[in-house]
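Not every chain is included here, but those present sit where they belong.
Labels A and B are assigned to the chains in the order they are written; within every chain, residues are numbered from 1.
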Amino acid sequence: MAGNTFGKLFKLTTFGESHGEAIGGIIDGCPAGVELDFEAIQTELDRRKPGQSKITTQRKESDTVQFLSGIFEGKTTGTPIGFIIPNSDARSKDYDHLKDVYRPSHADYTYDKKYGHRDYRGGGRSSARETATRVLAGAIAQQVLASQKISINAYVSQVGSDRCEKHYSKLDFDNTFSNIVRCPDDETATRFIEQIEQIRNEGDTVGGVVTCVIENTPVGLGDPVFDKLHADLGKAMLSINAVKGFEYGSGFEAVTMRGSQNNDIFENNEGEIKTKSNNSGGIQGGISNGEDIYFNVAFKPVATLMSNQQSVDKKGASAEVEGKGRHDPCVVPRAVPIVRAMAAIVILDAFLMTKTTEV
Amino acid sequence: MAGNTFGKLFKLTTFGESHGEAIGGIIDGCPAGVELDFEAIQTELDRRKPGQSKITTQRKESDTVQFLSGIFEGKTTGTPIGFIIPNSDARSKDYDHLKDVYRPSHADYTYDKKYGHRDYRGGGRSSARETATRVLAGAIAQQVLASQKISINAYVSQVGSDRCEKHYSKLDFDNTFSNIVRCPDDETATRFIEQIEQIRNEGDTVGGVVTCVIENTPVGLGDPVFDKLHADLGKAMLSINAVKGFEYGSGFEAVTMRGSQNNDIFENNEGEIKTKSNNSGGIQGGISNGEDIYFNVAFKPVATLMSNQQSVDKKGASAEVEGKGRHDPCVVPRAVPIVRAMAAIVILDAFLMTKTTEV
C-alpha cells in the first residue's frame, strides 16, 4: 500500500536509499524449482550500474548482489528471495551542500514536504539507485519466462530529436549491448553517442526513448477491466525515474489515424489466427493476442546539470545549486535493462495469473 | 486480483456486460458523512451516456443509477456503496451475426481465447459500457475532493491531426460541456465537430486526445517508488477502452529537450515555494508539488466501422464483418467524463493515503 511493492503474484518489495548501507528487496511468489543463472543476473545488473562508460555517471558501484534466502542448491524454493546490494561508493559528504537546498526538478522538495524528515544524501529514496533492485528481480523473471520461450528486449530508439529509423523487426537485439548507448543499429548508436558526449561537454543533459519488444507471448495475458496488460505495463514504466510518457502499438500516432487504417485485420496464417498489421501492439481489449507486444517509454533529460542553477532553500530563501556531483548526461542507456526488467515482472505476473483462470 | 477492482483506499469494484441485465459496482472506503449531490452524479453520467448527440452512438440508455446501500438520509455511511445501472436498450439480436466472427481490433478474439466462453453480445465485458460505473464512482470522488477545494477538469484537445492550440490556462472549463465535442474553445470545437461529422459520413472513425488538468492539489500526493502519482494516473487512463498512450507534464516532448530547458526553477512566490515553469506537470519524484497536474490521454479511432471489413471466424475461416451496429465515430467526446472520473479516483485515493503518513 505504501508504494514499495510491485506485482500481484510475482511480487517485488524494495527498500534502500542512495547513500544508506544497502539497497535490497524481497521477491515473493517466484515459482519453485527454477534453476538460476547467477552470472546472467549479474550481467544484467552490470548493464545498469553506474560508472560503466564515458556517457554514464562516474559513481563507482560494483552492484554485487547478495542473496540471503529463497534459493537452495542453486534453485528457487518458492519461499521469498531476500537480497541486498551494498552501497560502496556512497560519498555522502558530496551532498552536504544539498541538505537544505531544493534541486530543480528533483524530488527534494516533495519528499521534504510529504514526510517532514528525509535522507537528503544523493536523493535518498528518490534516487534512481533503487532501480538496481528492479533489474535483479526482472532478471529472475526473464529466466522464468525464457522457459516459456517468451523473450523481452529493449533498446534506445531516440536521443533528443534523433531517432533510430529502422523498425524493430529489422534490428538484431543480440547487438544491443555491444555499444555503450544500447542501440542495436551501429550507425544510429554512433550518432547517439556523439550527441550525448557533445551535450555532456556543454554541461547539459538530454532526454530519450526506450523501445521494448516482447516476443512469443501466449494469447491471454492481462486482466481487464482495470488490469489490462498495457495498463500494468504503463504503470510499471511510469514508475521508473525520469519517465514522462508511455505509448504502445500505434500509440499517440493512432490519434491521427482513421479506424480503417489503424484496425488490424485477422487472417488465417497456416492454421493460426494472426493479424496482418499490428497497430494493436499485441494487445486487444487489454489481453495479449499473440502478436509482438511493443511500446515506447519517454525519458526526460536528467535534472542534475553541470551548470549552476537558481533555486530556494527550505526556508524559501534564494539559493544556488552548484553544477557538480556525479550524474548521467542522458539516462536512457542505463534505463534499457530497467525497462526490460519491469516488462519481465509484468509479463510473468500476468502469465502466472492466467493459470488461475480455469480449474 | 482478477482485475475488476481499482484503488487502494477508495476502491471501486465493477461488474457487468454490455447486454446483460445491468452493470454496476461497489465503492468501498468512501469516507463517511459526505452529503451527496445526486443530481450532479446523474449529470456526469449523462455526459457519458450514449445517444446524446449526433456525433455519438445512437444506442439509447438513460443510465439511471440505483443506489442500493452505503447511503442513509442522503449521506455516506462509510459502508460500501452498492449500485446498479440497468441495461435497457440492449438489442442483443443485433449482435447475433457476431457470435462466431472476430471483429478487427476488438477484444472478441482475446476474450474467446482467454476465457473459452464469453458473452459476445455487444462486446460483453469488453464493451466501454462498463465505464459508466467509473463515471459514477468518479463523480462521488469529485464531490469529496471538492470539499478539499481540489478541482479536476478534462476536455478534448485534439481530434485527428487538429489540435486546440490554446494552453489550458487560457480556457474556461465552465464552457467544456456547452458543446457536444467537449472542447471549451468554441472555435476549435466547431472544427472538431465538422471533422467528426465528415468522417462519420465516410463510414470511418478517428482518434483524439483528452487533456486533464487538476488544480489546487496539496503537496504530498503519491507513494513512491512504485505508486508514483503519475504511475497511478497512467494506469488509470490506460485502463480506459481505446487508450493508446499517456504523457504528463512536458511528456514525449521532454525527450527532445535539454535539462536546462525542461527543469522547473523554484522561486519564493509571496512566501510560498512555487516553480517558474511546470514541465514537471505538478509531480516531482512521483509526489505532487502543489502546481497544476496535467496530462494527455491518446485515444485510437473506434474499431467499429460503417464499412465492411475482412476477418476470420472462430474456426479460422474467412468471414466478413458487416459495417452496421451503433457506434461512435470518435470516442473522445464521451471519454471526457471518464478521464475526469478516473483522475478523481486516483487523486482521492492518494489524498486518503497521505493521512496515514504521520500519527
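The rule is simple: a contact is a pair of C-beta atoms (placed from the backbone, for glycine too) under 8 Å apart; a residue touches a chain by one contact, two chains touch by 3 or more.
What you see is a predicted model, and the numbers here were worked out from it, not measured in a lab.
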Task: Oligomeric copy total, full assembly; chains in place: 2 - done: 4
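Note that only the chains that are shown with their structure count from here on.
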Task: Inter-centroid spacing, chain B versus chain A (mean Cα positions, whole Å) - done: 26
Task: Sites on chain B touched by chain A in the complex - done: 1-6, 8, 14, 102, 104-107, 109-111, 113-116, 125-126, 130, 158, 160-161, 199, 204-209, 219-220, 222-228, 230-232, 234-236, 238-239, 244-252, 254-268, 271-273, 275, 279-281, 283-289, 298-305, 307, 309-312, 316-318, 353-354, 357-358
